[in-house]
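Removed from the display is one protein chain of the complex; every other protein chain stays in position.
Letters are used for the chains, namely A, B and C, taken in the order the chains are written, and counting of residues starts over at 1 for each.
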Amino acid sequence: ESRIGLLTRILPSALIDQEFSAERWITVPEEVRDAYRRVGRPTPLLRAEGLERALGTGVRIYYKYEGVLPVGSHKLNTALAQAYYAKADGAVEVATETGAGQWGMAVSLAAALFGLKAVVFMTRSSYNSKRQRLTFMRTYGATVYPSPSEVTEAGRRHYRPDHPGSLGIAISEAVEYVLSGEKRRYLPGSVLEFVLMHQTVIGLEAVRQLPEEPDAAVACVGGGSNFAGFTYPMIGMKLRGEGFDKTRFVAVEAEAAPKLTKGEYKYDFPDAVGILPMIKMYTLGHDYVPPPVHAAGLRYHGAAPSLSLLRKLGIVEPLSYPQEEVMKAAVLFARTEGIVPAPESAHAIRAVLDLAKKLPRGSVIAFNLSGHGLLDSDAYEKFL
Amino acid sequence: ESRIGLLTRILPSALIDQEFSAERWITVPEEVRDAYRRVGRPTPLLRAEGLERALGTGVRIYYKYEGVLPVGSHKLNTALAQAYYAKADGAVEVATETGAGQWGMAVSLAAALFGLKAVVFMTRSSYNSKRQRLTFMRTYGATVYPSPSEVTEAGRRHYRPDHPGSLGIAISEAVEYVLSGEKRRYLPGSVLEFVLMHQTVIGLEAVRQLPEEPDAAVACVGGGSNFAGFTYPMIGMKLRGEGFDKTRFVAVEAEAAPKLTKGEYKYDFPDAVGILPMIKMYTLGHDYVPPPVHAAGLRYHGAAPSLSLLRKLGIVEPLSYPQEEVMKAAVLFARTEGIVPAPESAHAIRAVLDLAKKLPRGSVIAFNLSGHGLLDSDAYEKFL
Amino acid sequence: MLRRPGLGVYLLAGWPSEKTYREAVAGMDGLVDFFELGIPSPNPKYDGPFIRRAHREVSAPVWDKPSAPTYLMGYWEDARGRPADLFERAASLGARGVLLPDLLIDFPEELDTYLKLTREYGLAPVFFLPSKFPYALAKRLAASKPDFIYIGLYAATGIELPVYVERNVKILRELAPDVYIVAGFAVDSPAKAAKLVRAGADGIVVGTAFMRRLQKDVREALAFLAEVKKALLDL
Partner (left out) sequence: MLRRPGLGVYLLAGWPSEKTYREAVAGMDGLVDFFELGIPSPNPKYDGPFIRRAHREVSAPVWDKPSAPTYLMGYWEDARGRPADLFERAASLGARGVLLPDLLIDFPEELDTYLKLTREYGLAPVFFLPSKFPYALAKRLAASKPDFIYIGLYAATGIELPVYVERNVKILRELAPDVYIVAGFAVDSPAKAAKLVRAGADGIVVGTAFMRRLQKDVREALAFLAEVKKALLDL
């Protein structure tokens, strides 16, 4: 069976249609809109007055804050949509993999809100060290297995009590779990285009909320969904001549996983073990392992195909920063704005600091603060 | 020196005036309103549609959600006001004590936003076990000492590396720290009336946001500030004949510290060691220690004087619930509403479940969700 | 009716000694407009350190009533077992009423008992309110036509706090326009006394400031009262 063919047996069918749809606009179903409203959408667009004062460069800074969502990050936006479509397919159970647990938490809550059972395969090293997100997944009612587990063939193949696990094995387990039972669907958290599209709710809201068009729109890049969610509605308007004509789009990645700045534009697997179909993207190779000291997220080896193309065409400018500088920016932000940013989101903040110094007075920057860092105290503890 | 006289040397002077003011309305200073706006006020008032569906009792349930504040709870409301008044007094430093760290985090952020230095004495047992809030206090720029510390006389008197500390010692240390230097102020997080008054921003917003007057208004009680903050504006209107005439006011406490249901109405110290002036309140005795298994917060031995009086006069009805039932309610709430509630706030939820079953169909309940539980995974882990 | 503006003094029965007490009472004749005669208490909870100590120092109270209008002052808590005894003593001494600072704070449910006993013994009601009080309660007290409402400016006697006390007196004035308002706690200078009257008080009470002087020298204490009186008359 081909990797693409496999998708039809594991993904909610509407998501496959969305992946290949030529439609410019895809309507958010009423039930998903309702779920968005209940979890706190629209999220606020805030002015970073404290940060502006601290910088004193005369640049106005706005940020969209996704951390008000109950799981603390933007991941819930696509999890809710995916869970809805799984249910529409008649599924009663959804499965996925998770590393640090952000995606697992989002899927767990989305499943709970749509009355589905969630099964999460969590890499064993995270399962042992990230107890908080594990606990909250269970609080939401999910069944969480440390991966490699003993519940799947793929897991049993690697199983040893001290195996740290990998996202690749966890994906294999989740996919196998879905294939081995009735009414199950697999929910992917990463670079697929429909994931990016679901996240555009962020930017669509931001376009309405922004009191002025920015000179730069900034977001961090793991796989690209938060960047795309924030900027694509603006990039679309710019390319169609409907606005944002002076706006630059800046994608900020970790120096520990610099695919957009140093990767190669080629076909590669989105997952570490090659279960899913290859995609054309900027990539460091699907077997890339970021330096072990890196604790500030954005460890993914590739960038979503559409984002990669936009970068290739020069419509998106990539930047990368080392962890130390990013955490310094995070602390400055916490002290001036009050919100402890997720280390991932702090990459965007770091770039904003640079831009605020370089741009002329009176310029405007908008960025996406994709989540808070209240469940990432370990990254802060290491840095302080 | 009298205990009352001591207050004038440690507290911001405007707070003492507020404590003894006969004014019905005290204006929130422009700078504090501005800080409230920046940290996300007004906070949302939400309808608990998911919980309503799960209960199926035909009762409409609304909740005010304070967890969107960056520190995750209502404590920031008074911390910001207090920090502002300390600064107005010419202070450059504020000090306080903290146990689990909620109050310390609120003070740390408030100090950062007003450009003050924060010094926090954290009971050593929490200092060792509640690393997250400790880390975030530092992220906000606070200096945090484990108490008993070696930086004060009071600390050195008790100092041993394995001393677990107590809130009483930590208060003594914070007070001594303030008295032993220039331009320092002590910020109290507990039962003083001005603390309750600052929290009424919650209820004042709720009164405007509620689409209908509730049959019951519910909040949990530690010292009383979150209960008072939510209900006093409504109670005031009721007593003045301006509305809320059918509303019952339900104060929910932990069965582990049942002052309102089982305490005595008498003069007692608000602090465990008798540094602060005695106050008339429902109390279990200032040396009361809750059962050691209790992890769900609300451990304080007394209730604020005004709340105690309202309970004495029958205007407020007290209820208490055991930890197990409270955590069960917390999990139900997380799965139906998406927000993981702070274990403290979950006491209110538990009471809401009871009320929703007892009240006739079509009744309305409003409660205060004073914080989220993302920094309380230990309580959930113990329960699940 | 009490004189406006009026000077009141707090005395602790028989303190600092029988002799000094008697000399002081005699010396205040014609100078002081009304008296609060304190009953020594084992737990004078609203008093600051100075008067607290004084309570402990009284071995044998002296119940000499001054000639000016006098009100017995004690705690409901102490009288709780047999409150009628207190009212009977007041009546037999010729006092005009009984002031119980803890009545409305700690025993609000006993207000009706207080009013009943006051009526039974032919006394006038008088009330104590702290600086923060329910407006509805102030109005209800005013409606009972008391001889006065005493507003305690701070948390305890003799201890000044950074509180804008004139504002609180003004508020009570508006709520009880026809009632004689007495302001007390830490009134320690003629200027402060005058300030309170200007804010709306009809009378002020001097306690700790008077007693500190009395302990040293009767004449100094009386001279201080004369200064306060002059400041009030000059208004």
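By our rule, a residue touches a chain if its C-beta (ideal position, glycine included) is under 8 Å from a C-beta of that chain, and two chains touch if they have at least 3 such contacts.
Remember, it's a predicted structure, so these values are computed and weren't measured experimentally.
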| item | value |
| --- | --- |
| Neighbouring shown chains of the undisplayed chain, as defined at the top | A |
| Contacting the left-out chain in the complete assembly, out of A:193, A:215, A:253 or A:376 | A:193 |
| Among A:312, A:328 or A:382, residue touching the chain not depicted | A:312 |
| Listed residues A:131, A:280 or A:382, member touching the removed chain | A:280 |
| Absent-chain interface as seen on chain A, which is shown | 2, 4-5, 7-8, 13-14, 16-17, 19-24, 193, 239-240, 265, 267, 277-278, 280, 309, 312-313 |
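Keep in mind that, in the parts below, only the chains that are shown with their structure count from here on.
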| item | value |
| --- | --- |
| Separation of chain B from chain C, taking each centre as the mean of its C-alpha atoms, in whole Å | 37 |
| Centre-of-Cα separation between chain C and chain A, whole angstrom | 70 |
| Chain C: positions in contact with at least two other chains | none |
| Shared interface positions of chain A, touching two or more other chains | none |
